[in-house]
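Removed from the display is one protein chain of the complex; every other protein chain stays in position.
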């Protein structure tokens, strides 16, 4: 596993990316006639939270097995602007061929890690944990969820096969929260708890009455969530979601919920600014 | 081609996304025991620029060939918050299985289109065009570049195989702008022009002296770029890049450059807010 | 999803099977010069529990899109020797090309379902459920676990990503049952319970003391398991495993455990006897 | 070729198996926090005929290229209960990740080899050879037929592309044994003999009259087969099939047929009992 | 099977070809802004032997499922220059997207069929048959061997898995023709004859003495081959190969050999001249 993904799936992803970037080679490097061995280094152009270097650097090896690299910044560490994250050596055409694909992945994962780190910092000291969601980029879920963990937040379920979460559609289809919960607990098996989503306090109380163990408070006001925290019996886990921003996180966390999930971690984190410079580290 | 991608590549992408979300099915829907036919609709939860509906809706068909859909908002159109973008019918388990994957793609592409539209609006009336870059998400380039076009901006080259762009690394390796340009034009073939990147006015003048036809002004100040515009001979195309934000776009465009490229269009556009609601359109 | 597998994964499996059977066609049918449309039917040659017909019949469509079929025996039903399970029509060469691959899959899945049905019958009335294991044929897990369910037994976790089960190796590596359980519960997240394997009564008691909620009694004698049942607090779930045979199942189930897992369901069920006969149903 | 399969096809098979077992990692090992290098060994828990070790051990290398192994039992050898078949070293998480997939393959192939060995022993001294059939598990044919050979039995044709065998359906479609044989021999080419299936003595004699060189006696009684052996001219090869069990094999072989084919070798051989133990060989 | 290839393998081949031709679309058609439905027809620009139309036309359907076609010239038929081989309708961009890939395949297969037809004509009346070899284009064997058959020649074995042919390397490694033949016949199984290659008359006689049934006379003079024909016993099959040209074929066939194999059929047949014309058939 590399950054939460099997090496084979990672390679397939990177090869698709290399293929879409250069279906028949690097016309510029060929036109200029570049060749020979060289060195390059990956440079943080702003303060970054490092995530995904082992995956991104793999690109160089796929471009040419003669490439090798040294990682200079640990996964999860903070690197200040101007830091060198890694150095790479290999044939110059391979370095240039892999550059953009490697950076595209790295900038994306570091961007997610940075937002996760900011979110984790926002809830520090409250006992709440920030969770990601299934709102990930198609094909990149394992990597993006790895970046969330690396940044200091936590993963909700990995997908539809991974845990049971009754949302309003399921409740409606089953007729009531109680009916949905009973059906789901009957079939869930011994290893899984069932989570149910509610959108107001009556729904919350109905879930409790039906024996809910994990309850997702979706798009509820701070006041409503505070009341839910006040009413919850021991052992019942509460997750808050809906419209979470970095600004609001601390306030919600302070209400006493156990988890806050936040789609923006994976779907709206801006890319980190990282570049590759040919040549030795200055 | 669907949204700039071959149907087969799109299907492969969506199937990978479905597989990572549900490697062995939708545990919740199975636990609740949902079945039967149903309807759902995709709902804009904020003002959006529509891009990628045909690609996103394909997910439902891949989840179950019995799904069908109607598109209610044209690609490239603006849809206001609360608008229904499409409706889908099919087996309820398939609707729920495909929901997240379809939305993840759609929210991402509409987000890019929205930023492209804002960028295009910012340069309106100046004669300049906004271009994307190769800073795309691994595996999604064709779709993301389609979203850029759909939003109203333009595509730079599709990848390393697509056009010749001499960057500082090539220039350094070749010894000088002149040497690099001569080498590249010698091998470029009759169908391609060569673009060269410069980072200051001396470099710009050296490129002109070497017969450059397309020049990329990278990370230059507004003053420097204005001077370059003033000095350029007829027929020479100028592209500005580096640190472009929506705020700065109009100012740069007004300087008289032909193109402004902007990586944020594809690597940092926040997702649009779109949801799927089970049930008929209210 | 067809028989627990995505249609695309099923197709890939069947196409690999067709390719290994006929990398360059059916030499016999070509040599005899057979052509034209025909009919065939799938015939139970012994009493069978039906499982996997929709998946198996898909083979004919992959061999030639002009094939179609009618299913005559419901999944999970018992069919007596001599029953016709399905009829197929299409080009005779396609019927003969797909025959063996379709039967190979069907005979395997019906064989598993039959063993699952016998196991389920053996525990009937005891409150215990029979579970399968991860001891499945490489590449066929989803189908085999579907056959288990179809036969009337239940699925344990689908794989290593699906639920947490501490086995003796994990306990040893962590130092003690308590240490392993604490570590796992700390990281398990709200949606998963942790199961721990013990091999004797002292281990069982240590697990209880450490707050275990689900305990796997592995290779323990009936007497030991009876004692564990007697000692367990309310709410603790017990699973028995190790050396389970159809003969022993009822005795173990009667001890009061909740689950009995049995690898033989998937790794040692003999194939059901089913053939394809060309020509209309007599 | 590894165990009758190209390395690339084997890898693809094992990667699919690893992916179905752990689509997003080994939740247990991660929860307990295991790491570091370790050793493990594969242990026969009953007397086994060794088949497939090189293929099964490859799983560890695919899980992590840092794994290595030593084979301690030759393919085709008998290993008594308690024997160590191989030892493996590598990162503990990789050992645990690959364990089940490697064992699932190995237990299956050793199970087939054991049945093949018993079948070969049953006909020893008779001059007859036991053959497998095309009744194999989808996707595993090359491996299963390798296990048959390794156990001491022989392979019939590898698939529909491999040799011509006229079955009753072909005969019926062609009108008569003679017509079918003439057509097939006309087109068979110089390198292939044509085999024809008959189900009774009149059919057998018709096949002989039509110049058959290889005849399959399907589901005929011992008496009928004995009579066929008595009547056959020199050079005509006879194969018996249908309802062969280990018990009946010697009796049929003693009748004087050349080959006996037996589907159970590949479709109903129970898995061998083999486990992996973490830690050095005691 | 389409033209000797499974539909799935054919599709994979054509999709690879489309992808290498248009990794991100047809820049010309997009630049001109072509759209709408249209018609086109495939036109023979010289006299051709038709082979591969069903496979080639499939390209249009893969480019856009809305394309359809009508075949106007039967496989194996002769079409004179100016004949329309097929017509296609569909979206104009799809017609232009698929045009080159479809023609590239069709021109290649018709070229092979034409050479096969000329070769078959050259031996007409002699009793000899012309065979192809394994000298095919990587990835196109099934299609190319289909074109050979369609043109009127015959297929030698499909590959290394398909029949036993002892070449000089095998003989040398085994020590002698006799040793090689004995080893191979021992393991060949009942369904296969063994062919052995000899390069002179002493080798030929040694093969006969060792019981050879099929003998390949490689690179022997007409005189030597004539002598071999004269000496061969009844039932022994003779194949001639090595340096066969269309000119020499009749002379060799008249010597009395059974088969003449000719690599040029598949590795050196010039492409047939066929074009696609947009618009209805004039």
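Order of writing sets the chain letters: A, B, C, D and E. Residues in each chain are counted from 1.
Just so it is clear, a residue touches a chain if its C-beta (ideal position, glycine included) is under 8 Å from a C-beta of that chain, and two chains touch if they have at least 3 such contacts.
Being a predicted model, the structure only gives us computed values, none of them experimental.
Taking the full assembly into account, the omitted chain touches A, B, C, D, E. When the full complex is taken into account, the listed residue touching the unshown chain is E:96, out of E:1, E:48, E:73 or E:96. Checked against the full complex, the candidates E:122, E:140 or E:190 give a single residue touching the omitted chain, namely E:140.
Within chain A, the residues in touch with the undisplayed chain are 15, 18-19, 23-25, 62, 65, 93, 97. For chain E, the residues touching the chain absent from view are 13-14, 16-17, 20-34, 92, 96-97, 100-101, 103-105, 107-108, 111, 134-142, 158-167, 169-170, 172-174, 180, 183-184, 186-188, 192, 194, 263-264, 267-268, 270-271, 278-279. Listed here are the chain B residues that touch the chain not shown: 154-158, 161-165, 189-193, 195, 214, 237, 239, 258-259.
The working rule: only the chains that are shown with their structure count from here on.
Under the contact definition, chain B and chain C share the contacting chains A, D, E. Looking at C-E and C-D, the interface holding more C-beta pairs in contact is that of C-D. Each chain gets a centre from the mean of its Cα atoms; for chain B and chain D, those two points are 53 Å apart. With centres defined as mean CA coordinates, chain C is found 34 Å away from chain A.
Residue numbers of chain A whose C-beta contacts span two or more other chains: 20, 23-24, 142, 158-159, 161-165, 192.
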